[in-house]
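Here you go, one structure.
All protein chains of the complex are present and in place, except for one that has been dropped.
Up next is chain A:
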Amino acid sequence: MPGDTLITSENDTDIELDFAGVEDFQENHKREKHNGKRRNGDRQENKRENQRRKRSSKSVQGIREESQSKTERRERSRRRKGKAEHETSGHEGNKRERDQTRAKSTKSKKNIKNEKTRKLEGKEDGEAQEKSEKGKLKLVCTKNEEKIESGDQLKEKEKALGVKKKKKRRKKVVETSSEPETSEDGDDEEEVNNDGEVRPELLSPEELEKLKEAVDEKKKLIQSLRGKPWPMKQKLVTLRESQLFVEKYEGALGKGKGRKLYAYKVMMTKKWMKFQRDFENFKTACIPWEMKIKEIESHFGSSVASYFIFLRWMYGINMILFSLTFGLVMVPEVLQFLNLNCTFILFIALYIYFILQVRLILLCTFFEQALMGRPYGSIPRKTVPRAEEAGAMDFAVLWDFGGYAQYSVLFYGYYNNQRAIGWFKFRMPLSYFLVGVGTVAYSYMVVIRTMARNANESGIGDDNSFNFSWKMFTSWDYLIGNPETADNKFASITTSFKEAILEEQESRKDDNIHLTRFLRVLANFLVLCCLAGSGYLIYFVVRRSQKFALDGLENHTWWERNEVNMVMSLLGMFCPMLFDVISTLENYHPRVALQWQLGRIFALFLGNLYTFIIALMDAINLKRKEEKVVKYNITMWEATLYNGTGSENSTAPPITIHPADVPRGPCWETMVGQEFVRLIISDTMTTYITLLIGDFLRAVLVRFLNHCWCWDLEAGFPSYSEFDVSGNVLGLIFNQGMIWMGAFYAPCLPALNLLRLHVSMYLQCWAVMCCNVPQERVFKASGSNNFYMAMLLVILFLSTLPAIYTIVTIPPSFDCGPFSGKNRMFDVIQETLESDFPAWFSKVFSYASNPGLVLPFILLMVLAIYYLQSTSKSYKEANVELKKKLQMQNEENKKKNKQAALKAQMDLEEAKKSASQTAEHQRNNNDSVQRQEDDEEIDNKNQRMYHGRNPSPSVGNREPHFPVRDPGPRNAHNGNHGNPRYLPGFHQQSEPRMCRVPSLERH
C-alpha cells in the first residue's frame, strides 16, 4: 500500500529534519532558518499523526465532504503557510508541498475506498462487509503493529479478541448518527493539518489548559522515569519523546510576546551553555601540559600521570619562588648597573611595553644622573680577584661555578651590605633576608594547604562501594570532542577497569602468612644492609674529599674532585633499583609496595643528603678558620699600605687600589651555594643521562636489534623499561629539598630548578611515550598523592633545619654578602626596627617578643589546634554514621521493592492463568470466526488500550473515541486517563496483557 511506504518515508524525513534542527541549534545558524526548519519538522510530524488517525477513523466512517473540499482546503493551507513563513528557502517549501500533495492524494484514494465500502455496508450484512474492508487494510495495519511492537504473534491474536467487541459496538454508534460530528472531526483535522504547529492563538482556553496539563505530565514523567521498572530501551524512547513534546509545546503556552520571549530565553540558555562548555575547554587548554598528561594517563595509568601532575605542581611552586627571589633580590642588585631605582622595576617592566625606546633612554639618563649604584667591578666583592682573573672565563671553571660565575649575582657573596639603595631606599639586606624566610614560609603554606585539600577530597569520596558501577556509568567524559582524545579516553577507561579488577583480585588473595612474614623481614634486613653500605661509602668519600681539600684541589683529577657528587648521584640512581629487586620478595599489593619503596628511597636519599651536609659543615668550619687568618692579614696589609703612602705625602689623596687587588676572605656562604648548585647540576645531568642511556638507548637497541637477534628482545630479556614512579618522585622531592636548603646562599637556585623542571617535563613526557612500556601491574595512585605531599613536608622541614642552623649560629663573612659586618644574619631585622620604624613600634615589638607573652600565645595556639582536631574527628564520625544509615535505608528500600515486585508477579500470574483458560474456552467456541477476529486487529492501538484501561462495561457502549484533537467538552469524559493521546510525539504504550480483560468479562 502506498500509504504505508509514504508513512515510513515521512517518518525518516521527520527524524532527519529534527536532527538537522538540533544540529543547527548547536552550530548557531541563523535563527530564522532554524525556526523554519523546526516548524517544518513539527508540521510533518503533525501530519503523520493525522494520517494515522485518519486511517483508523476511515475504517469506520466516511468523510463525504472531504474529497470535495480538498482542493479548497489545500489552497487555504498554502496561503496560511506562506504567511507564516515566507522566509524559508525555496526548495524546502517545495519539498513540503510535494509531501503534502502526496499525503493528500493517498488520503483521497482511501476516502474513495471508504465510500465504496460504506455503500456496500448499506446493502450487505455488517460482518461480511467488515471482512472485505479489513482485508484491504490488513497489510497496513499489521505492518504498523509490527513496527511498534516488534510483532509478537501470540499477543496479536489475543489482542484481536479484545478489539473485536469494541469494534462492533462502535460500528453501531457510527452508523446511527454523528454526521455533524464527522464534519467537526474533519474540520479539526484540517486545522491540525494546516496549522503545522499548535498555535496558541487558535486554541481555546480549555485546550490550552489541557496542553499545559499534558506538558506538566510529561515533565513529571521525565523526572520519575529513572525509577520506573521498564526496560532500558523503552525508557530511552519515552524519554526522547517526552522531551521532544515538552520542547515543542512549552513554547506554545505563552502568547504572542511572551512566547517570543520564551524562545529567546531558551536560545540564550542554550547559547550560554555552549559558551560555558567552550570556556571549560579553553580553561583546560590553558592548563600547561594538560593534554600531554592526559595522553600519558590514558596510556600508562594514573600512577604515572600522578608523577607528571606532581611535577607540574612543583613547577608552579618553583615559579613563585623564582619570581620572589628574582624580583626582590636579583633584579634590584643587577639593575644597579643601569642606575635605576629598584622600586621602579615593576613600573619599568610595564613601561617597556608602553613607551617608546627613546623615552626609556631619556628616563634612564635622568635616573643615571640622580642615582648612585654599584655595578660589577666597583667593589672587591663584585670583582674577580687578580689571581683568578686569568682563568675566570674558562669553561671548566665556569662549569664548576667558579670565576665570573662565582662573583656574580648568582651567589650570596656578590650582594652589597649597603643598607638602602636608590632614591626609594630599597632595603636590600632586609629584602634578602625576608625573601629567604618568605620562600620557605610560602612553601610550608602551599604544601600544608594542598595536603589539607587532598585529605578533604579523599574524605568525601565514596569508599570503594559500587566501585565498578561508578566506573561503568560515569567514566565517560562527554566534553571530549576530539577523536584522538576519545581514543585516549577509551584506553584510559579500559586501563582503569584493569586497575580496579586487579585491585579486587589483590584484596582476595591470601598466601602462606609465615613465609611472607619471613620474606618481608629478610627484605627489610637486606635493604638496611644496603642503606648502611651506601652511607658508609658516602662517608668514606666525604672524608677523602676533605683530605683532598687540605692537599689543595688543583693537585687532583676531575674525577677525584667530583667524587662526592658522582658517588651520591650514582648511589641515588642504582640503590632504588636494588630495592626494587629486593621488594619482589615481599609480595605486597603494588600500591603498598610503592609506599615501601618510597620510604626506602627516602631513607637512602636522606642519609646521603645529611652526610653531604655534615661534610659541608666541616668545610664551613675550615673556611672560617681561614677567614680569621685572612682578616688578620688584611689589617696588616692595610696598615702597611697606609703607612707606606702616609710617610711620603700625608696630604695626597689616598691612593686608589683596583678592587681586584684587594685581599679577600674565603666567603663560606658562596662556597655553600656553589656546592649546592654543583650538586643540582650533577644530579640533573645524571638524571638526563640515565634517561637517555637507560631508556632511550635501550629502547633503540631492543627495537632495531630484534630483527637479528637469537631471542625475542622485546618480550624477553632486556625488553623496554618501565617508568619508575617512586624513584622519579623522590628524585623530584629531594631536588626540591636541596633547592630550599641552598636557595639562601645561591639565589640562582630557583631559576636553575625552574629550568630543570621545564626540561624534565618535556624530556620525560617524550621518553615515557617513546621508550617506556606500561607497567605490567597497573594500579591506581590516588591514595599515594598525599603520601608524596607528606614526604615533601618532611623534606621541607629537614631541609630548613640546616639552613636555619647556619643562619642562626654562624656569623656571616666579614667582606661579602648583604649581611657582612653584622654579628648574625638576623640582626638585619633589629637594625630595621631600630632605624626605620618609630620608637614606639620597636618598643611594642620588644614587649611582644617577651617570653611572658609568647608562651601563652603558643599555649593558646596549641589549645586551638587540639580543639579543631577533636571537632574534625567528631565530624568524621558523624559522617560515617550517616553513611551507614543511608546504606541501611537503601537496603530496606530494596527489600520492600522486592516484596512488592513479588506480589505483583504473583497477581499477574494468576490473571494470566485465568485468562489463558478463558482464551481456550473462547477458541473452542469461536473457531469459525477466528479469521474475522484476526482481521479486526487492524484497528488502532489507542482504542485497544483505551479499552484495556476501562474494562467496565458501562464505558463499553460509548461512542468510538478517535485520536483527534477535539474540543474540551467532548473529551471531558475521558480526561481521567491523563493520557492526551491527541498530541503527536506520543506513542501509545500498548499493554498486551490487559487487553484480554474485556474478553474475559464478556464471557
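Assorted remarks:
Everything that follows uses one rule, which is that a contact is a pair of C-beta atoms (placed from the backbone, for glycine too) under 8 Å apart; a residue touches a chain by one contact, two chains touch by 3 or more; residues count from 1.
We take it that contacts and distances are computed from a predicted model.
Only one of "Spindle assembly checkpoint protein", "WRP73 protein", "catechol O-methyltransferase" or "Large ribosomal subunit protein mL40" fits the UniProt record of the hidden chain, and that name is "catechol O-methyltransferase".
Touching the missing chain, out of A:Q243, A:S682 or A:N706, is residue A:N706. The missing chain, though absent from the display, is touched by one residue of A:V237, A:V397 or A:M566; that residue is A:M566.
By the touch criterion stated above, the residues of chain A touching the omitted chain are 530, 534, 537, 540-541, 544, 557, 559-560, 563, 566-567, 570-571, 573-575, 577-578, 580-582, 706, 710-712, 714-717.
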